[in-house]
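As you look at this complex, bear in mind that one protein chain is not there, while each of the others sits in place.
Labels for the chains are A and B, by order of writing; each one numbers its residues from 1.
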Amino acid sequence: MLAVRDLAVRFGGVTALESVSFDVRPRSITSVIGPNGAGKTTAFNAITGYLRPTGGRITYDGVALTGLRPSAIARRGIVRTFQKTSVFPGLSVEDNVLTGLHLRGTAGVLAVLAGRRRLVAEERALSAEAATIIDFVGLDHRRREAASALPYGEQRLVELAVALAASPRVLLLDEPGAGMTGSEKTVVSGLIRRVREQGVTVLLVEHDMRMVMGISDTVIVLNGGRVIAEGAPAAIQAHPDVIRAYLGASADSS
Amino acid sequence: MTRTGGWLLVAGALALPLWLPSPYHLHVAIMAGIFGVLAMSLNLLLGYTGQLSLGHAAFFGIGAYTSALLTLKLDWSFWPALAAAVAVAGAAGFVIGRLALKLRGAYFVLVTISFAGVISLVSVNWIELTNGPLGLPGVPAPELGPWSLRTKTAYYYLVLAAVGLSYLVCRRLVRSRIGRALVALRENEPLAESVGVDVTHYLVLAAVVSAAMAGLGGSLYAHYTRFVSPEVFLFTYTVTMVIMVVAGGKGTLAGPLVGAVLFTALPEALRAAASWQWQMLAYGVLLVLLVFFLPRGIVPRLGVALRRPEPVTPTARR
Partner (left out) sequence: MAELLQHLLNGLVLGGTYALLGIGLTLIFGLMNVVNFAHGEFYALGAYVSFAALALAGSDFFVALLVAIVAGAALGWLCEVALLRPLRNESIDTTMLVMIGVGIAMQNAELLGWGGVAKSIPHPFPTAPLVLGPVAIAPLRLFVLVLAAGLIAAAWLLIQKTKLGRAMRATFQDRDTAALMGVSIGRIHAATFAFGSGLAAAAGALLGPIFLVYPSMGDLASLKAFSVVILGGLGNLPGATLGGLLLGIAEELGAGYISSGYRDAIGFVIIILVLLFRPSGLFARQERIA
């Protein structure tokens, strides 16, 4: 279980996060919502090691994550996507996902230089695994194409595939639906559910209320760097503080 | 490049001394080979990992001096001296690699140049060790058992073996999980970290292998020219290596070799027609033109021309 306790992030005179505490139950889909500037991506950055928090503790299954580098956190099974589209632009979709499978490989320098035969088998296995993942997100027809050449919606699917390749136990998705059409969002929502079915805990930041309310088990609301509400979607929708924070925004804003 | 094509090239390279008209041509081939090793080493850092090192002559020079000093002053034989040169240069690469951890882009470039500058000044001023600007003459030629490898033909095969070994190392690294990690660092470092690529580990690895390979080139150079002076640290050498990699095609395996052959043969061919100042001037202009018109270098352009127009993974424009 991912546990965040009293997380605080301050830069200079600005307090981005203050006393943020929440738990993410295993195998759940938890969404973090809030107005712009509420600190959602900052929280993600702190949890995944891209930001050093000013205070607080983040643990996963009792093991402290605070202070670890992002690659070390990924090794512990916590993988994230980014708010701005983030792929390996010059590489093909296949190579993108193969890179995502980095932690599954075992080839070290000496083995590689010696040209060990077992590496050939390992590469073959990784290729097969990559094909499965690409198929899962529905990009099989784009396997050989350069990631940067794909349309926006498909690039975000590549992002998701790369993150899945890293064998996450907890998957943090930063605005997976941003900039997508309605049908693309439906596809993504379906993928998120299927990912959860495979035993992955999902934590997502999202602005599209319909998407959020449709797939989440728990919703956490941030405003001004603090948690102002936490609960089931229906309860959150009716919560007076939440409504006030959004200044009366309705449930189908996107 | 097809497999048959590759084997033909190897056969041609092995048979080269038989049909070259004069020792001078063999000399050019040897220099092309040494620079091939150097260019491949720079390509690992610049082309694959995406870090421009403008101090690469430092590793070349460290390798040359190490090898020369060990054979001259401590009477080591060539082969252990060669190994030591590779190791010491690699260690220097380790230092640069660890330094680079916090620095990217222009700052990394500046640190590499500064490092090369300091080493260069040490080689000029630490006269007890390096004999200063006068250099170290009389570096012995290598021996393989009872045979001396003093002749050009013998040295050619030595250099060819080094080129082959370096190529093999690069190829195995690049076409593996390690190569993917290096390219990932170049393409999108934060994303690479998010899937578990340990930046420290791979940057240092690239720097060490790159520097060690340059040290190999340095040792070969020292025992061929039989003379080492602070001139090995000249910026000219680094620039030449950069042009070879950029013009040949950074981030490709064949690019640096093509660049090395081109920019060793070309200056020699033009030697009669124009002084080296004109050539360096041309290099400067060429670098500018390359950036505008052939940013990915010759090999990728040739590759596109020879293949059917199917979607080829392009090198990213970042």
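Everything that follows uses one rule, which is that a residue touches a chain if its C-beta (ideal position, glycine included) is under 8 Å from a C-beta of that chain, and two chains touch if they have at least 3 such contacts.
Nothing here was measured: the structure is a model prediction, and the numbers come from that model.
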{"item": "Among shown chains, those touching the left-out chain", "value": "B"}
{"item": "Residue in contact with the excluded chain [from B:Leu16, B:Ala154 or B:Leu286]", "value": "B:Leu286"}
{"item": "Of B:Ala141, B:Val239, B:Ala265 or B:Leu294, the residue in touch with the unshown chain", "value": "B:Val239"}
{"item": "Sole residue of B:Val10, B:Leu74, B:Leu121 or B:Leu266 that reaches the chain not shown, by the stated touch rule", "value": "B:Leu121"}
{"item": "Interface with the undisplayed chain - residues on chain B", "value": "52, 54, 99, 102-103, 105-107, 109-111, 113-115, 117-118, 121, 124-125, 235, 239, 242, 246, 277-278, 280-281, 283-288, 290-292, 295, 317-318"}
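One rule holds for everything that comes next: only the chains that are shown with their structure count from here on.
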{"item": "Rounded Å distance, chain A centre to chain B centre (Cα mean)", "value": "41"}
{"item": "Chain A partner contacts - residues on chain B that touch it in the complex", "value": "169, 172-173, 176-178, 180-181, 183-184, 187-188, 190-199, 205, 311, 313-316, 318"}
{"item": "Interfacial residue positions of chain A with respect to chain B in the complex", "value": "48, 50, 69-72, 74-75, 79-82, 86-92, 95, 98-100, 102-103, 105, 107-109, 112-113, 115, 119, 123, 126, 144-146, 148-149, 162-163, 165-166"}
